[in-house]
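A short write-up of the structure that comes next.
What you see is the complex with one protein chain gone and the rest in place.
Just so it is clear, A, B and C label the chains in written order, and each chain counts residues from 1 on its own.
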Amino acid sequence: MSIPGPDSLSAYLGVAAVLFSAGVLAMATRRNAIGVLLGLELMLNAAALQFAAYGRFRADGLDPQGQTAAVFVIVVAAAEAAVALALLFAVYRTSKDVDLEQTRELRS
Amino acid sequence: MIPAWLSSAILLAPLAAAVLTLLVPRSRPALAHGLAAGVMAGCTALAVWLATLIVPGGVAYQGPHLPWLDLGGLVLGVGTFVDPMGAIMAVIVGLLATLVLIYNAWYMHDDELAGRFPWQFSLFVFAMLTVVLADNLFMSFVGWELVGLGSYLLIGFWFAKPAVKDDAFYQQMKGAGARGILEDRLSPAHAQLKAFVMNRVGDAGFLIGIGALLAAGVASGVREPLTWSNLALIAQGGALPGTFLGLSGSELLTLACLGIFCGAVGKSAQFPLHTWLPDAMQGPTTASSIIHAATMVAAGVFLVARCYPLFTPDALAVVGWIGGITCLLAASIACVQWDLKAVLAYSTVSQLGLMFVALGAGAAAGGQAAGIGHLFTHALFKCLLFLCAGSVIHACAGHQDLHRMGGLMRRMPITAACAGVAVLAIIGAPFFSGFWSKDAVLAAALLHGQTAGGAAWGPFLLACAGSLLTAGYMLRWWIRIFAGHERDHAVCHHAHDPAWYASAVLIVLAPFTVMFVWSPWLGHALGAPHSEAHAHAHHSAMLVASGLLLVGGGFAVLAFWWKDAIAAAAARALRPLHNACGELWGIDRLWDVLFTRGLGAGLARVSAVLDLGTRDRLASLEGAAPSKLSDALSLDGLIDGIGRTCRQIGLSSAAWHDGRLGAYIGLAAVIGAAILLLGVLL
Amino acid sequence: MTGELSHLLPEATLAVGVLLVLVADMLLPAGRKASAGLLGVVVCFGALLAAAVSQRGSVSDMLALDALAQLARPGVLLATILVLVAGRAADGRDDGHAAWVALMLALALGALVTAGSTNLVSLYLGLEVMSLAGYALAGWKAGDRRSAEAGMKYVLFGGAASGLMLFGMSHIYGLTGHLDFAGIGAALATDMPLPVLAALILAGAGIAYKLAIVPFHFYAPDVYQGAPALAVAALGTIPKIAAVAVLVRAISLTVPDTLVPPTAFGLALALAAIASLLVSAFTAVASRDAKRIVAFSAIGHAGTVILALACMPGIMPVAAAAFYLAAYTVANIGALVCLAVFERERGSAALDALPGAMRQRPWLTAALCLFLFSLAGIPPLAGFLAKWGVLREALRVGLGEAGREHMTVAALILLASTAVSAWSYLLIVRAAVLQPAPEQPRAARLAPGLVAVVLVCAIASVGLGLWLDGFASIARALGG
Partner (left out) sequence: MIGALTWSVVAPLACGALCLLPGRAARWFALFGALVPLAVGLAALGDFARHPGADFRLVESYPWAASVGAGWTVGVDGIGAAMLALSGLVAAIATISAWNETRNPRVYHALVMLLLAAMNGVFVTLDLLVFYVCWEVMLVPMLALIGVWGGEQRRYAALKFFVYTLAGSVLMLAMLIMLWNRTPAGGRTVAVQAIEIQAHSHDGGATLHGLPVERFSDGSVSVTVPRGFDLRHLQLQWRTWEGERVLGMSLAAFGFLAVLLAALVKVPAVPLHTWLPHAHVQAPTAISVLLAGILLKLGVYALYRLAWPLFPAQALHWGWLIGVIGVIGILWGAWVALGQRDLKRLVAYSSVSHMGFCLLGLAGLTAAGATGGMVQAVTHGLGSSLLFLLVGVIYDRAHHRNVDGFGGLATPMPRYAWILLIAALAGAGLPGLAGFVGEAMALFGSFTAGGPFPWLGALAALSVILSAAYMLWTVKRVAYGPLAHPEHAAYTDLDARELAATVPLVVLIIVVGVWPAPLVDALRPACENLVAHVRSALP
């Protein structure tokens, strides 16, 4: 078994998969909302990486669609992060904390 | 020729009287009584006319008949049917109703509820005549139920009266362990309920009997199977067509007969449903005199006689045995009763048993004629007895305990004399009506015993024993009231004969206790069979009856008139028996425990809890768990349990929506991954 | 090129509208800033007009102006108008209203883009525009702890969902080489490798999240409960319309009949629907907050729509889903507008806060009950007929087509959940109408706009319920 080199799709996919899993894990387990937000960024970046990688390693030649999509993802992720941070700030303002275990006023 | 309107007019006249008297203001009781009595008298006259047209020829007359309900292939009709038996019965009902109304005008002259009596009474008479004149079993049933209604209303006439409880005398007696006194009886409101419900027990059987006949009728394709003529047609050959409740043929017919007899057992207060009649004595004595002595309770006998062609030997055997058992049982209880109306009530039960003994003997033995004959004679002398009892009660300011009577002969001679002849009639003294009719009953039972042998002797022997006791307790009754010394001056000193018109009623009734008023024409009219065997049986029965009368009557005269110590000694000697009689053989108590408290109140309460539980519904609404097992397991609790389960599922599901964002994302991821795996694998 | 862009007139109107509103907010004098709402309504009407006159066609391979989009566009815009007319989410504050209006318009814009998208990228963009506006709307009352928490949960959960979706989309792209639905469909027409299936399912997560389908529903109860009622009215309806439209298009374009039989795909949808129905019905019963109950009911209604789509292929299931969405939208907006009033006056829409509502505002409470009964599917209201349509499709497929008997079971589960969820609606009715309460102060008059919205929703709820021919009409519109 050979270690995939930087020029193979599977290497990028592997990295993306690791990033994605780490993101999901972070989102599911972090108590701090900032940590969760970081996890979210990891997930989005994993997806962006895959788009780019798939576009680069297409069988019938380079496809700009993948790169475009990656750019879209990055842009939207930035916007999303901004909104998220704004809302986190709002939470912080009202409860002086962004601990998700503590902000549980809304529950069954 | 018989006018077509005649029978209908006889039937409807009491109804008209009921409606008319209902319209009379309650403040005019005399007017209402007069009106009702007048209509009844007219009705009686018509009945007599009809009887003269029918009885001599012995013909059966079918009056007008109308369909009442068409059930599609099954028609229920109303109409009149008169045969000699019915014609005579109609006359007796009309006559007694007229007389009782007149008597009652005096009896209730100072009762503020008196205005209610005429219409309730007339309604009852209408119902009774419906049973008598019905031309089909369904109409009989309708009349039957309405008779029950009349009885219900009249027993509860004094609906607000409490059960006797607060009288010092009764408390004392009760404390001394006395049995058979008024205190044992229920309040009128309770008694009327008991009477109706126990009658209904019989009626349930009656309905099933009707069901058997209907099923047979449909099987044979008859459109209106319940008319007497069609019933005879369907039951030809002692068997019914079709099947019902898994029975067919003659067994089915027996079932039908037993069903009808079941109704009769209820209405005629036969063992084991006899316990309502003594309590029914809570009604006015005038009402008791006709309803619970002469007519309503005789309706059962009448109906069995009316359906006689249907009765199979098996069914008749049951009839005879039940009659015999009742005859002796009731007589034994009557011996130890101290309430003067209760004695009469048990004697009525006993005499009705005698009639069923006769009917059980079968037509060939002359049972039908004997039973009906005794029904007629009994109606008159028992009515007279009750009216005399009414006079006594009235005279003693409402007291009716034999402990406190005695020596009233001097104060109320007319009553005493009339009661005397009636007692002679009921004990079957020679030349009195009871002698003749009871002889016929015993003869029929004897002949049946002789021909059938074995167990068929049972009813005869029971009837003999009952007759023996009858002689004893009826004489005791008369002696205790009218003879001897005054036991309680406070009770007796106002006593006097009733007003002239009431006394006249007694005097009018008295001659009917004489044998020659009835014999021998009645036997012919009722078609009593004549043969060597019958004559022989009559002679034997006469001998037996006379012997029983001498023994029983002699003992009564000795023990109750001559020397009280004999009675006390006899009671001591027969203590277990005496106690058993005093405890009514435990039947009332058994019924009370078994049905009223057990199956009735008890099981009903249990069912109610099984159905809805007992818990606080508001608590359950908020989802609180039921506090008791019975609540959770009641029907409603189980239904609520479904709701609670839903809520529980919801709560456990809600626990997953507990506000933890991390858990949300994790769950979504895990479940999503699971779906992914599933999707990929499948 | 201009011809193609002319199809985008409604979207352009909205986009310009967003800017206009923001600019107007700066120009308007203090105290008059509420007129921004009026401007927003005008913009929406303009977009509606533009949508009405626009032709069918497509914009590159990004957006399609097909029958579906033409049906979804007025739906989205009308819903937006209703919410805008109903008033402001916040308390009496004047200054923020323009932003609220702008966000609502942005939400509508995102919905229109989503509803018309035929490409993974445009789909993503549309969804994100909707989401971003939605996050802000949910957290609108930033000073309110609950609203802020709702916004935060919404954005984080939503982000996770879009992360999943993007991950799936990138795999789809990588495995098929296409981003547009038609291309993907063509690539899959001959072969459907397992990884693609998995990727499709992952990509579906984004839609499922917008529709709040189990298991991507978890955010909904918390967000609905915390967000302002009017925001919920918008969030609960507008994205759903868009998501269903694009879902229908995606299914019909990408899922080939030949390889993955519709039965299997239908089964998957039916399972999701059943899970949503059950979770929604049972969990709602255990809730103590009116908006939370509405949230769970929304999950169930989404499940019902999915159940209708599970009956595809064919026009009638889509018509049933469209009718269902219409009925759901008017009833849901109506109910939430009513709840918004109570929330404003009583501080919360918890069941404990509602008693006495009937005495204080009898007509509004009666209207609330009407909407709830419609949601519960009591005839002759719109909700009943809508449910009827879905059941009709499910049972048609279940009884008529071999191998799809599970649809009959699903239909029966829908019925069972109807009975259970009726109970949860009754909890609100009980609190608002039946519960005794002390004498209430006389209520102030309601704003005419709000009254108008309630009236329109009520009339629509009754009118749609009697429009039995609606299914046929919608089917004609879709098919013609």
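In the analysis below, contacts are C-beta pairs under 8 Å (C-beta built on N, C-alpha and C of every residue); 3 or more make two chains touch, one makes a residue touch a chain.
The shown structure was predicted, so the numbers you read here are calculated from the model rather than taken from an experiment.
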| item | value |
| --- | --- |
| Missing chain: touched chains present in the view | B, C |
| Among B:114, B:142 or B:542, residue touching the chain not depicted | B:142 |
| Which of B:4, B:19, B:204 or B:535 contacts the chain that the document leaves out | B:204 |
| Given B:28, B:65, B:109 or B:190, the one touching the chain that is not displayed | B:190 |
| Of C:57, C:380 or C:479, the one touching the omitted chain in the full complex | C:380 |
| Among B:430, B:598 or B:643, the residue in touch with the chain that has been omitted | B:643 |
| Residues in chain C touching the chain absent from view | 373, 378-380, 384, 388, 391-392, 395-396, 398-400, 405, 408-409, 411-412, 415-416, 418-419, 422-423, 426, 429-430, 433-435, 466, 468-469, 471-472 |
| Touch residues of chain B, complete complex, unshown partner | 67-74, 141-142, 145-146, 149, 152, 156, 159-162, 187-190, 192-193, 196-197, 200-201, 203-204, 207-208, 210-212, 214-215, 218, 244-245, 600-601, 603-609, 611-612, 617-618, 620-621, 635-636, 639, 643 |
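Just so it is clear, only the chains that are shown with their structure count from here on.
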| item | value |
| --- | --- |
| Chain contact graph, described as a line, ring, star, complete graph or other shape | complete |
| Taking each chain's C-alpha mean as its centre, the one farthest from chain A | B |
| Centre-of-Cα separation between chain C and chain B, whole angstrom | 76 |
| Distance from the mean Cα position of chain C to that of chain A, given in whole angstrom | 26 |
| Distance from chain B to chain A - Cα centre to Cα centre, in angstrom | 94 |
| Two or more partner chains touched - positions in chain B | 654, 657, 659, 661, 665, 669 |
| Contacts with 2+ other chains: residues of chain A | 24, 27, 33, 36, 103, 105-108 |
| Complex interface listing, chain C residues touching chain B | 152-153, 156-157, 160-161, 164, 194, 197-198, 201-202, 205, 214-216, 218-219, 221-222, 268, 279, 282-287, 420, 423 |
| Chain C contact footprint on chain B (complex, rising order) | 643, 646-647, 649-651, 653-654, 656-657, 659, 661, 664-665, 667-669, 671-672, 675-676, 679-680 |
| Contacting residues of chain B [partner chain A, same complex] | 654-655, 657-663, 665-666, 669 |
